[in-house]
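The complex appears here minus one protein chain, its other protein chains still in place.
Right after this comes chain A.
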Amino acid sequence: MIQSTRPAQYGFAERWLPRLVLAPSFLLSLVFIYGFVVWNGYLSFTASSLLPRYEWVGFHQYARLFANDRWWVAVFNLFKFGVLFIGISMLVGIFLAILLDQKIRFEGFIRTVYLYPMALSFIVTGTAWKWMLNPGLGLEKLMHDWGWTSFTFDWLVNPDMSIYTVVIAAIWQSSGFVMALFLAGLRGIDDSIIKAAQIDGATLPRIYWKIILPAMRPVFFSTLMILAHIAIKSFDLVVALTGGGPGFSSDVPATYMYAMAFTRGEMGLGSASAMMMLLSVSAVIVPYLYSELRRGSR
């Protein structure tokens, strides 16, 4: 309607300029994202090994994948990592946000301190934590030097525990971010609601539990989406911190896929694992996008 009231000579540019500007990025994503997804899907049905080989083998690669112990270790690791990372970051973040919401002094400074880890790349986080958790260099050695010689903290080199070091580093990196999101949400709550609840006789924990946190539902869901997304994508942190080791004890699907496709010469298997990841992400994202878009169009 607005367009029709403008002079006619602007019509052409107005109609085509946005499309022209957007065209390169549209083409690039079409080719390099969707095109490669399709190519990868195709590869997962071939006998590709070191290099792509277009010999159709049906679901053979998927059968191999499901029979592969290392794949299941990676899947369970992702599961453990995801649940613990999302759960604990959320709890720590909410807790910090509630503490910071009590109008304390130096809030701006403290907020920056907690938010800062988010500015680091996972590679930096991973490397830093690798040093700190290394029994010969970091925490364990420090305790020994201070005289507590019976202290052991060998999770980094313990195959049963190595995935939890990834959890620790990821929580350290992300809880400040969760805190910032929740703090913004908490600040949006009218002060007088809390006052009203105080007069109603509610204690502070009850006020948060029954009134404020329920009002944080939208923040909770967007944070959940962001953290889930970080968890599934986590690759660089694992590579930097444990390298998937010891052995393959801290592998996640992304590192598994990388190892198969690019270092072990099992491109077909790698493609199949990549397809499995894509499908599980879509299973989460598509219903979410659907509900969001439907809400937006209404």
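Here, contacts are C-beta pairs under 8 Å (C-beta built on N, C-alpha and C of every residue); 3 or more make two chains touch, one makes a residue touch a chain; residues count from 1.
In the analysis below, contacts and distances are computed from a predicted model.
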item: Undepicted complex member, UniProt protein name, chosen from "Trehalose import ATP-binding protein SugC", "NADH-quinone oxidoreductase subunit NuoF", "Fe-S cluster assembly protein SufD" or "Acyl-CoA dehydrogenase family protein"; value: "Trehalose import ATP-binding protein SugC"
item: Sole contact to the chain not displayed, among A:Arg15, A:Arg187 or A:Arg206; value: A:Arg206
item: Candidates A:Ser29, A:Ser121, A:Thr152 or A:Gln198 - the one touching the absent chain; value: A:Gln198
item: On chain A, residues whose C-beta touches the chain left out of the figure; value: 190, 192-193, 195-202, 206, 210-211, 214-215, 217
